[in-house]
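The other protein chains are all here in position, but one chain of the complex has been omitted.
In this document, chain identifiers A and B correspond to the written order of the chains, with residue numbering beginning at 1 in each.
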Amino acid sequence: MRAIETFEPPAPSKVNYLNAEYGLKSWLLTRDHKRIALLYLGSITFFFFIGGIYAMMIRLELLTPEGDLLQSTTYNKVFTQHGIIMIFFFLIPSIPATLGNFLVPMMIGAKDLAFPRINLLSWYIYIAGALVTIYALLAGGVDTGWTFYAPFSTTFSNSYVVATGLGIFINGFSSILTGLNFIVTIHTMRAPGMTWFRLPLFIWAMYATSLIFVLGTPVIAITILLMAFERLAHVGIFDPALGGDPVLFQHLFWFYSHPAVYIMVLPSMGVVSELIANFSRKNIFGYKFVAFSSLAIAVFGFLVWGHHMFVSSQSVYAGMIFSFLSFAVAIPSAIKVFNWTATLYKSSISYDTPMLYGLGFICLFTIGGMTGLFLAALAVDVHLTDTYFVVAHFHYIMVGGALMGYLGGLHYWWPKITGRMYPEAWGRFAALIVFVGFNLTFMPQFVAGYMGMPRRYHAYPPEFQVFNVLSTAGASILGFGMLIPAIYLVWSMRYGKRADANPWNLPGLEWRTQSPPPTENFETTPVVTWEAYEFAPPEEIEVIGRLRGEFENV
Amino acid sequence: MQSWIPFIPESASTMSWKVDALYFYLSGVTVFFTLLISIILVFFVIRYRRRTPYEIPRPIAGSHKLETLWTVIPFVIAMTMFAWGARVYFEQYSPPENAIEIYVVGKQWMWKIQHSTGQREINELHIPVGRKVKLIMTSEDVIHDFFVPAFRMKADVVPGIYTSEWFEATKPGTYHLFCAEYCGMNHSGMIGSVIVMEPREFDNWLSGNAGNQTPAVAGQQLYQSLGCVSCHGANGEGGRGPTLAGLFGRQTLLSTGQTVRADEAYIRESIINPQAKLVAGFGPIMPTFQGQVSEDQLVQLLAFIKSLQIVSPQPATPGQSPATTTTAPTRATPAPNAK
Partner (left out) sequence: MAESYTTTKHAEGHPALQHHFENMEQQREAGTLGMWVFLVTEIMFFGGMFLAYTLYRSKYPAAFASASNHLDITLGAANTGVLILSSFTMALAVYGTQVGKRKLQLFCLALTIVLGLTFLGIKAVEYKDKYVDSLIPGTLIPGHPFSPAVQVPGESFDEHKLHLLPGATVKNVEMFYWIYFAMTGMHAVHMIIGVGLLSFLLFFSVKRRYGPEYHNPIEVTGLYWHFVDIVWIFLFPLLYLLGRHLEHGG
């Protein structure tokens, strides 16, 4: 029995990317993708908690049927801003800009991304967009819903629509540049021997996500620009009173915003592939199928936007085409779930925190994905659209899916990023709390939705109260569960157990350099001669069955 | 608003159970696959937990057979869901021919309802049980949505166009009406009731609430006060402008060579933006009435024009005046298209 060691670990050096240079300027003018990833980590965590505060305000208001906690205009701003912050300033950048930035070069054996200065520019653009949006929030907020439907947003809202739109517009360029950087890096900077089908599935997922970044984000940019233009200049693009078409806004908006949800979940799926394979010490079952599923989701995701518009006066025939394609896009996701599950068969599973988040993802994403089928089915969507069913569905994907993957990945790569381990017992405890709290928050909302409770309602008829009370109780537990990692992860950066190069004993390229890594990632450029998730050379595999006396011969 | 099945709202229309049936199918499949995956996961996680620190299981590359199986089966199931949903949807969004037509104008933050027989309501819609009802809706300002959970039906109410939804109530009672498209400050207050009554009660209600003009009569008055008579004739017989009698629902040839159906949207557009669809053989001389008529008034003009019928079999051509009569209903007679 020997450890998975097929290489000589580098002699640990005291110099790594964190202490190579000191001072504010060395961080604010860094070209190191790892430092930029940390800059992003701090920024998106800040916005996550702002978005979370808005969420708590929503849930507190909805404890009672009357609108008695907040004025309706305030409530409308709260849910709008919750959506905008969580989507544009947390979820969309989360995995790509933190874990992606940190790991893409390392996992392919490169020294950095293709365009390090553009990477830094991405972060500054994000900050610029964030500052403009914060200004808009502090100046008075925006109350159009994150979907900015016209003509309410262009003509009737009295809130800071243009400022918020500008903030999101600027932020979009951050995404576009990150996606561009990843695509070029993955194409041109793989280490020798790192062929496409030896890439970790996280890289495939980041590549597919980058395709969406690059193709979809410009469309929301121009849509916001046109909306702002109309609001300022009253030209009649979307306002029917001036000859425009409000449904055109919806088409332009959803053409990006549907692929955007795949931007939010694909990276998380990539992380889950890593977690499942590495914490069960087995290659992903059906590697090529999982890889191509990511691409298929990215491509098909551009063809289904009309399923947000089944009741909008869109043609019935267009609705049928969008419904069919929406069912089709669910299939690659189902394939992934089955492949992940099959990977666990006859594997060797450890119950570390990252694995718990990975398993939680599979379970909750299954629920979220299947409830999406309810909404793809035209007749049922007619009843369910714009109710709490939709809210529950997308939170299952965004929180139960994307956020779980993010937390799992953060814990998995924490020792590599910081050189310290987080406290495992607290990690498992928090994962459990988050899982329980999350389900209690959002499962009742499915029921409330089918019962008819519309979304974006500040006050509601009393028969929906029981579901709202359960949901708020769950949200409190979920909020508490989120605070725990915030505390112990920060604590671990100073007091956590020091981690060596490969604390989990894994074959990935990122584990073949010290923790934290040196600025140029690898002492020498690696030459890859093994397949993805190859835990030991084939001739040295200890067959798990033999250890348990299940097999006679091997 | 509970039905006897838990977690389901009351079922009060002919479509409700159709939607519910598909919902139960979807729920069943969801519960099945969720349980399947969860149970397998829990089983594997326990059965294949790591026993010794350095063990490595034998890698399994994959199986094309399994991949095919779990691609094809979900795809087939998905297609059944699609086909079933599409079929019911087609029925939901195909308004029936002979339905009671009721006009709805949504505005921030109230519903204005106008029966063809003249009754007006705010935030309440009285309808008879067992009769098909079609709502013709528009908005005065932003997009709203007329949502009746008990009927499992909603449709966006969009400014600038007419949208419609139809239902046939099956059970007397009072049901929630919600606005289901965020529309600003009092979106959650833009609620009301749909009150379904037995036919006798409904007739009583109609006569008890009479006293208003029918929309068609109001429309006729507008038609005169706005000066439509001068080009289109007192009875829609035409003249300098195209004939309006018998126009509604007919195919119309435009100056561009296109043919369009003269539906509600066409008539509304021709009042607001007359040159948009110019009728063949007529010059662009009609002035626009945008800003001069409210959505309520447009609905009344629409009702009036719909009521204009040709009596004599003479064809209507520009310049001629065939004999026509109007059949603008009084409050005693039901709307022309009602059963």
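The rule we apply is simple: contacts are C-beta pairs under 8 Å (C-beta built on N, C-alpha and C of every residue); 3 or more make two chains touch, one makes a residue touch a chain.
Quantities reported herein were computed from a predicted structural model and do not represent experimental measurements.
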{"item": "Selected from A:M56, A:L70, A:I134 or A:M189 as touching the chain missing from the view", "value": "A:M189"}
{"item": "Omitted-chain contact residue, chosen from A:E61, A:D112 or A:D381", "value": "A:D112"}
{"item": "Identified contact with the non-displayed chain, of A:A130, A:L166 or A:L180", "value": "A:L180"}
{"item": "Option touching the unshown chain, where B:Q213, B:S255 or B:Q309 are the choices", "value": "B:S255"}
{"item": "Candidates B:T14, B:T174 or B:N273 - the one touching the absent chain", "value": "B:N273"}
{"item": "Interface with the undisplayed chain - residues on chain A", "value": "110-116, 176, 180-181, 183-185, 187-190, 192, 214-219, 221-223, 226, 229-230, 232-237, 242-245, 248, 252, 520, 524-525, 527"}
{"item": "Absent chain, residues of chain B that touch it", "value": "255-256, 273, 275-276, 278, 283-284, 288"}
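Heads up, the rule we're going with is that only the chains that are shown with their structure count from here on.
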{"item": "For chain A paired with chain B, centre-to-centre distance based on mean C-alpha positions, whole Å", "value": "37"}
{"item": "Residue ranges of chain A touching chain B (in the complex, touch as defined)", "value": "1-4, 67, 72-73, 76, 143-145, 147, 149, 151-152, 155-157, 240-241, 243, 245-247, 280-283, 285-289, 310-313, 316, 319-320, 323-324, 327-328, 330-331, 334-335, 337-339, 341-342, 344-351, 359, 362-363, 366-367, 370-371, 373-374, 376-383, 385-387, 447, 450-452, 454-461, 463, 505, 533-536, 538, 541-545, 547-548"}
{"item": "Chain B to chain A touching residues, read off their complex", "value": "1-2, 7-9, 18-19, 22-23, 26, 29-30, 33-34, 37-38, 40-41, 44-45, 48-52, 54-63, 66-67, 70-71, 74-75, 78-79, 81-82, 84-90, 92-94, 108, 141-143, 145, 147, 149-150, 152-156, 158-161, 163, 176, 178-189, 191, 273"}
